[in-house]
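Heads up, one of the protein chains got dropped from this complex, but the rest are sitting where they should.
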Amino acid sequence: MLNVLLFVVFPYVALAIGIVGTIYRYLTNQYSFTSLSSQLLENDWQFWGSTLWHYGILPTTVIHLAGFTVPKIMAALHSTPEMLYLAEVAGKILGIMALVGVGILLYRRLVSSKVRTVTSPVDWIVLALLFGQVLFGLILAFGYRWGAAWFLHTATPWMASLATFQPAPQYVTALPLAHKIHFLTGFLLFALMPFSRLVHIVTFPTSYAWRRLQLVIWTRRKAAQ
Amino acid sequence: MKIRSQVSMVFHLDKCIGCHTCSIACKNIWTDREGAEYMWWNNVETKPGVGFPTQWEDQEKYHGGWELEDKPKNPQLKLKLQNRLQTFANLFSNPAMPTMDDYYEPWTYKYGDLFNSPLGDDQPTARPVSRVDGKPIDIKSGPNWDDDLSGSNIYAVNDPLLESMSDDDKRRLFSIEQLFYFYMPRICNHCLNAGCVAACPSGAIYKRAEDGVVLINQDKCRGWRMCVSACPYKKTYYNWATGKSEKCILCYPRLETGQAPACFHSCVGRIRYLGVLLYDADQIPDAVRVPDEQLVQRQREMILDPNDPSVIAAAKESGIPDGVIAAAQRSPVYQYVKEWELALPLHPEYRTLPMLFYVPPLLPVLNSTQENGAQRVEAELFSSLEKARVPVRYMSRMLSAGNDEVVLKSYRKMIGVRIYKRAETVGDVTAEEAADALAQANMTAEEAEAIYRLTSLPTYQERFVIPPYSREGDIEEIYDPQQRKAESGFGKSQGAHRGL
Partner (left out) sequence: MKHKSEIRQLLIVLFLTAALAGCEGAPSESPRAASIKEVSLGNAENGRQLFMGYAHFENEGPPCMGCHSVGDNGILGGGALGPNLTNVTTEKTDDDIISVLSNTGIVISPVMLPIYRDDPLTPQEQADLLAFMKASVGERETNKEWLVFAVSVAGTLGAALALGIVYRHRLRSVRRIMVEKAEKELR
C-alpha cells in the first residue's frame, strides 16, 4: 500500500504538479521565470561551483533521460564489461563534478552575506535537496555498482510503466532504501520546479543558435495588428 | 535603401561642467530601487580616469563590442565576447562578468543612530552600511571615485587610453600647470549594431524601429547577463534583486509625451542635444567592416540628408511618418554630426555604431610656455592663439578610432569659430586672422555663425527636437490608460516584485 502511494501515486502527483505548475507559472508570471544569478555579487566560487555543477549535472540528467527513453541504445553502449567500466567511470566523474559543484554553491551561499541576501527559503530547500540527490546518486553508483546496467532493468521499466499508465512498482520496491530515496527525491524536485528557481531549466535559450543577431521591432505596427 | 529613424544625441564636452545633475536626475527617476542602486544609466566620468566600471575601455579585460576576423579577405564581424556556440558553453558562469566591486558597492548611512543612540561621552555617528547586505562597510570606491582627477596617481594613470600616448603627454598629467582633464557624461549609445542585442541568448533586447531606442523586455530577459559583457560601454547592468538586466531607456515615456529625457532636461551646462537622424539600415553590414581609420567617415555616410527629396521619398516608402521627417530636418544632431562634422562617436572601433556623438573639448588655453619644447602633432595647428591642452592623440583614441585627422578637423572648426567670434566681439584679433582661421577650417562665416548660435545660444526647442510619437492613439486602442495607474514603468506592466 505504502509502495503504491510512494511509487505510483506520488510520481503521478509530482509530474502533474511539475508540468501544470510550470506551464501555469510561465503563462502567468514570465517575469519571475528565471534563476536569480548572484554572479555579480560573488564571482570567485561561483565559477567553480556553477560550471562544475552544470557540466556535471546536465550530462547526468541527459543520461538518465536516455536510460528511460532509449534503453536499448544505452544497453548497447555498455554491452561488454570494458565498455561498462568506461561508462561507469565517466558517469561517476560527472556525478562527482556535480556533487563538488553543488557543494561549492551551497558553501558560497552559506558564507557570503551578499549571496545570502538574495537567497529565498525555497532556494535553500532546493539546494539542499539537490545536494542530497546527487549524494545519494553517488552512494548508489559506488555502493551498488554497476548502476549503468541495473538502471535499465529497474528504474527504466518502472518509468515506462508509469508512462504507459500501467504502473509496475514491483520493479523498484525491492531495491535498497538508498535507491528509493534517490527516486523519490527526484520526483520531489520535479514537483518543486514551478515553486522554485528550477524553472530556469526550461528556459535554455536554444533559439539563440539560429536567431538573427540584431532585433528591430516596430512597436507601432505590432500594436496596430 | 531601407531608411530608419533614430533619436540621436550630441554631448558638447566643451560645455560640460561636471556637475552630475544629469546622473542624479536619472537616478531619482529610474534606478533608486533595490538591486539598481549601483547602476548609473547616466554617469559622468573625469577623463583621464578609469571610468565606471573601472577601466571599462579595456576590452582585453572586458571583452565588449565587436572585432573583425583576423583574415585579409572579406573579414566578418564577430562579438569579442564569444561566438554562438561559446554562448551556450558560457551560460553557467559568464566569463566576462564584472563583479559589483568593479562598479562599486552601494551604501547608505545608519542615520537612525544619530537620533536613537543612548546618552554617552561620544558624539554618535552614522556609519556607512552596504545597500546589499546591510553590513557595515569600509567605502573603497564609488561611481565617480576619481572625480576631478582625485587619486590620479592610482586612477588617472591607469586610464586605458593613456597607453597610446607619449611619455611626455603622460608626464603632463602630473605637472600642475599643464595637466588636463575634462568630463565625459555617458548614457547608453543606442547603437545601430548593438553588442547587447546580438549577445542576448533569450532575444530579449531589441531596438525600437520608430526611434531606435534599445530596450530590454523584462519578461523575456532570463538574466544570462551576456549583454552586460557584450556592451563595450558597460551600459547594461544586472539587477541583483530581480535577476534581470536593465539599461538606459532614453526616458522613452518622456519622449513619447514630448519631453526631453531627464538627463537632457536637467543639464545645467546645456551641453545636450537630441534630434532625429535618418539612416540607411542596408549600409550597416558594410559600415561596421571598414578599417578603423574610416569608421567615423563611413558612419557619417550612412546618415542621410533629410532635405534631399529622394531621401524623403525613400523614407516615406520605409514607413517613416511625415512628422518624423520634419523633425529630422530640424535636428541639431544632424547639424553637429553630418553638416558640420563636429561631433564624433565614442569609441567607433568597438564597431557598434553608437548613436551618441561627442563634440571634443577644446578646454581653456594653456598659459604656460612649452618649456620642454617637445614637438606634437597639434603644436603647429594651434600655434597662433590656442594651445591644445588635451593631446590630440588622446582624443582620437577616444572619438575616432585613432584617426587624428578626424579630430583635428573638428578642432579646426571650433577654433575657427572662436577666432571668428573673438574678432567680432573682442576685437584683439584682426579680420584677416579670423578669415584665415575660417579658411584653415574650411568653412564659411555663415557656418561659423550657425555653429556659434547652436553652441552658445540655443533655446530648449532648438536643443531638443523630439519627433511626434502619436503614441496616445496606439495605446488607447489596446489599453485603458486608467488601468495602468501606479505601475512601475519601463515596459513592465506589473509591480516589479519577483515573488518566488
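We call the chains A and B, going by the order they appear; numbering starts again at 1 in every chain.
FYI, a contact is a pair of C-beta atoms (placed from the backbone, for glycine too) under 8 Å apart; a residue touches a chain by one contact, two chains touch by 3 or more.
Predicted model only: the values in this text are computed from it and were never measured.
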Contact residue for the chain not shown (choose from A:10, A:47 or A:131): A:47
Touch criterion as defined above, residue of A:8, A:58, A:75 or A:106 at the omitted chain: A:75
Residue among A:58, A:77, A:96 or A:215 that touches the chain left out of view: A:96
Where the unshown chain meets chain B, residue by residue: 50, 53-55, 58, 61-63, 93, 95-99, 101-102, 140-141, 153-155, 157-158, 219-220, 229
Chain A, residues in touch with the chain not shown (by the definition above): 19, 22-23, 26, 30, 43-44, 47-48, 51-52, 55, 65, 68-71, 75, 79-82, 84-85, 88-90, 92-93, 95-97, 100, 142-150, 152-154, 156-157, 159-160, 162-164, 168, 170-171, 173-176, 202-204, 206-207
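By our rule, only the chains that are shown with their structure count from here on.
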CA centroid of chain A to CA centroid of chain B, Å: 44
Interface residues, chain A side, partner chain B - complex: 29-43, 46-47, 50-51, 53-55, 113-114, 116-118, 120, 122, 195-197, 200, 203-205, 207-209, 211, 213-221, 223-224
Touch list for chain B against partner chain A, complex: 4, 84, 87-88, 91-95, 97-100, 130, 132-135, 193-194, 197-198, 200-203, 205-210, 218-225, 238, 240-244, 281, 284, 319, 471, 474-475, 477-478, 492, 494, 496, 498-500
